[in-house]
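Complex shown without one protein chain; remaining protein chains in place.
Moving on to chain A:
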Amino acid sequence: MFSLEAEPCPPHLNLHNQDLSRDEFAAMPGPANKKQKREQYKNARQGGSTTELPKKKFYRQRAHANVFSDHDLVYPISPAYMDWATYYPAYAEPEVADSIESTTSQTQDISLKAVETQDGSDGNGATSSEAIPMKAKDMRKLKQDVEVADIGCGFGGLLVALAPKLPNTLMLGMEIRTQVTEYVHERINALRLQNSKEGLYQNAACLRANSMKFLPNFFKKDQLSKIFLCFPDPHFKARKHKARIVSTTLNSEYAYAVRPGGIVYTITDVEDLHLWMVEHFEKHPSFARVSEEEQEADECVEVMRMETEEGQKVTRNNGQKFVALFRRLEDPPW
């Protein structure tokens, strides 16, 4: 659905069409009210320290985000500056690391753009302000690296289902919509508290990012073993194809982040997009498609089919699901 917050009535409507503009204004109290309710709800959640799972209806945001625009994103200058410990506190080294493997001066801000969100309702407040420390020297190192990335994780169904199945693997959901990111963040926090005895869900986290632009800011070369691309935005129009998550040129970036032998998982309900993804990955010299038997034997495939929010929606709708897996090949010598 459209999110109407902070979108003033377009001035041209005001000028040219009185009737329409009146209609527009009549509709205005709606969104304002919605905003208020969201704020109330989020304040009542005690900043995420509750075991109650968040309600999706307070976090809905329209399905598309322009991947080419700048937004007000917060991202590390480079992977060495990424403070993972705030996302995976259970996996952090006990003491503060005294050196960072980088030649850059340590006293500078590590986040490139520590911009405050200009709109409370846009609220990644909870996620960004607590999660991004200002100084590199305040960072604690992790005992292990993040190995699984769910790009465009949406409401986090895959993460939540996969976390207990791969309990010793750190996984990260990346989502461009602030509200949705916040939801996943709250969801994981609640699950961590609910399962604090077993220590489950400590290996899953979510952050707001534009992965098409900034993947190399988060991950070193060969860091990942799995990337999930689940039900990506199909971008039906031909002139929007550059915004698709799979393209010849972007596949090179996935190849950079995924180590040889690692797998890129794709699933979609749009056959055209499936064929597009298969075509572009098969054409890319760094990837080869995984055989059907091997694909069906992979436990992540079933999770991807049944546990993602979109996957469930498609099932309810009796839609089709198209799965394809691609293995990262060794680079030829240069």
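Going forward, a contact is a pair of C-beta atoms (placed from the backbone, for glycine too) under 8 Å apart; a residue touches a chain by one contact, two chains touch by 3 or more; residues count from 1.
Here is the rule we use: contacts and distances are computed from a predicted model.
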Name of the absent chain as recorded in UniProt (options "Putative prefoldin", "WD40 repeat-like protein", "Trafficking protein particle complex subunit" or "Eukaryotic translation initiation factor 3 subunit G"): "WD40 repeat-like protein"
Sole residue of A:L53, A:I77 or A:A288 that reaches the chain not shown, by the stated touch rule: A:I77
Touching the absent chain when the full complex is considered, from A:V270, A:V290, A:V303 or A:A324: A:V270
Contact footprint on chain A, counting only the chain that is left out: 1-2, 6-7, 17, 20, 62-72, 77-78, 102-104, 112-113, 115, 118, 122, 212-214, 216-217, 221, 231, 234, 236-239, 242, 247-253, 255-256, 269-273, 284-286, 310, 313-314, 317-320, 331-332, 334
